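Okay, handing you the structure first.
The complex appears here without one of its protein chains, the remainder shown in place.
Our next item is chain A:
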Amino acid sequence: MAHPLQLGFQDAMSPIMEELLHFHDHTLMIVFMISAMVLYIIMLMMTTKLTYTNTMNAQEVEMIWTILPAIVLITIALPSLRVLYLMDEINNPHLTIKAIGHQWYWTYEYTDYDNLEFDSYMIPTQDLPNGYFRLLEVDHRMMMPMESPIRMLISAEDVLHSWAVPSLGVKTDAVPGRLNQTTFIVTRPGVFYGQCSEICGANHSFMPIVVESLPLQHFENWSTMSS
């Protein structure tokens, strides 16, 4: 989950999020280097007594400051396209979970075998035990097995919502009448938090998402007990 004064992304819990983190670091480094160079040149320009007012043409420097930015852009585009295509890879999922947005809670359905379905409401602050995360905890978490490709189908019953979990690198809009598919793999067991990411009315900020990933055996025990 996010922590106070956080600047960067949350820790990556899926391979795609790791790729996104590395791509972001690469691109941000390029941005910092360009900014530093520009600021340095501005400082040099403003602190010199030398002047030359007869410049007519500058063929050589024009070549340099056209070719070099083109190379920089290609250096950004190639990793970007790589991550884009990685996100689109066909992975045959082991499990399908449906997340349906309502005003103002989520419903999770696991219908591959038995019809397991439950609602997930935020725990109001007055009912929150000590030490739990305010506005992030829910009564029933979405459980899933770790290290398995999961397909999620996201939809909504009333208005637009969006199912987002930053540490998994997932954000998918929940559109009424439409099934939006996203796939991911969670590499570690743990509890991951997210919040509804499309304005949906008065309690838009109060319908969080909590994903709990477990080893397969424990997940199977949970789903057998819950069905």
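Assume a residue touches a chain if its C-beta (ideal position, glycine included) is under 8 Å from a C-beta of that chain, and two chains touch if they have at least 3 such contacts; residues count from 1.
The working rule: contacts and distances are computed from a predicted model.
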According to its UniProt entry, is the unseen chain "Golgi apparatus membrane protein TVP23 homolog", "Actin-related protein 2/3 complex subunit 5", "Protein transport protein Sec24C-like isoform X6" or "Cytochrome c oxidase subunit 6B1"? "Cytochrome c oxidase subunit 6B1"
In the whole complex, of A:151, A:171 or A:218, the residue touching the missing chain would be A:151
Residue of A:24, A:82 or A:178 touching the missing chain in the full complex: A:178
Filtering A:115, A:130 or A:217 for touch with the omitted chain leaves A:115
Touching the missing chain, which residues of chain A? 90, 92-96, 98, 100, 109, 111-112, 115-118, 151, 153, 155, 172, 177-182
